[in-house]
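For chain A:
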Amino acid sequence: MNSTGLSRENDAETPSSGGHRTVAASLSVSGLSVHYRDFTAVGGIDLEIPEGEITALVGPSGCGKSSFLHSLNRLTDLIPGCRVAGSIRLSDGTEVTHPKTDVLSLRRRVGIVFQRPNPFPQSIRRNFEIPLKEHGWRKRDIPDRMETVLREVGLWNEISDRLHKSAIALSGGQQQRLCIARALALEPEVILFDEPCSALDPIASGVVEDLIHSLRGRLTVVIVTHNLAQARRIADRAAVFWVRDGIGTIVEHGPAERVFTAPSNPDAASYLSGARG
Partner candidate 1 sequence: MLGLLALVAGGMVLLIVWYLFSNALPVIEAGRLAAFFTDSLWQPRSQRDPQFGVVSMLVASFLVTLLAVALALPVGLAGAVFHRFYAPPVLERWNRRMLELLIGVPSVVFGFWGLMVIVPLIVRLAPHTSGQSLLAASIVLGLMILPIIALTSQAALQAVPPAQLQAAAGLGMGRARTIWSVALPAAKGGIGAGVLLALARAIGETMAVVLVCGNIPQIPKSLFDGIRPVTSTIALEMGYATASHKALLFCAALILVLFTALLVGWLSFRKVESDPGTGGA
Partner candidate 2 sequence: MAAFAFTACGKKESGDVVVLTGASTIAPIIVDVAKRYEEAHPGVRIEVQTGGTSRGIADTLSGVADLGMASRVLTDEEAEKLTAYRIAADGVCVVLHKDNPINDLSKQQLIDIYTKKETNWSAFGGPDATIVVANKADGRSTLEVFLGFVGLDKADVKADVVVGENLHVINSVVSNPNTIGYVSIGTAATEAQGGTPIKLIATDGIAATTENVASGTFPITRPLTIIEDAETSPAAKAFLDHLKSAEINDIIEKHFFVPVN
């Protein structure tokens, strides 16, 4: 993971094979709050997200997990009236919430996959070409990059013969894997998953889960999920969100093992044991 300086030069020339050249970055969140006009959705968040690990965010609906997740790559900018205060620092020192931060390269470095698969209703190939071109990939490098990531998500063999066909003709699970591949293609350092499996059937859901698990070590993963069993299976670290005084916040966080087996916070404990939420 520390051979980055070298691999950077090579990227454009030989983007094929491996895929282990990306850097993972850690995130350090402190004093973060998300406001929608007069309403505070999330507040008082302090969280360390270590590099290369999978951090699961769990908690009942409406406690601000998604708001928090979207603030990590400034997708909250898209919502009119939404304001984020506090600090999110990437390991290279980039301050995410700083207004001068280049949002677009930030979002390339901190990718996201949404709950509902959202491929562009264009050909599969265009789904890669559009974002890759935007981030400066040369046209001739794109096919190789696309093949690499499609192999990584296990789609290559399924769809390599219809790359020119519409992406929305794929099944739900395939679409979601395509979206993951599309995010991976940009060589992000962190990837955010917003309930990536909840719109999928159990089998597709399992495939996607395995895929996320396989990213461990190479990338920093933050995943919002309602599926506690899933969180247990894949997470290294966990954070439990809870609504306190009308504001969503983290009531418990730490190594997944400890959070799931011996939560110290009573709300977290009852939620995790299935009693509430």
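If you want to know what made the cut, all candidates are chains of the complex that A comes from, given by their letters.
Here is the rule we use: a contact is a pair of C-beta atoms (placed from the backbone, for glycine too) under 8 Å apart; a residue touches a chain by one contact, two chains touch by 3 or more; residues count from 1.
What you see is a predicted model; the values in this text were computed from it and never measured.
Candidate 1 is the one, among 1 or 2, that touches chain A in this complex. Interface residues of chain A, counted against candidate 1 in their complex, comprise 73, 75, 78, 103-109, 111-114, 116, 118-122, 126, 130-131, 133-135, 165-166, 168-169, 179, 182-183, 186.
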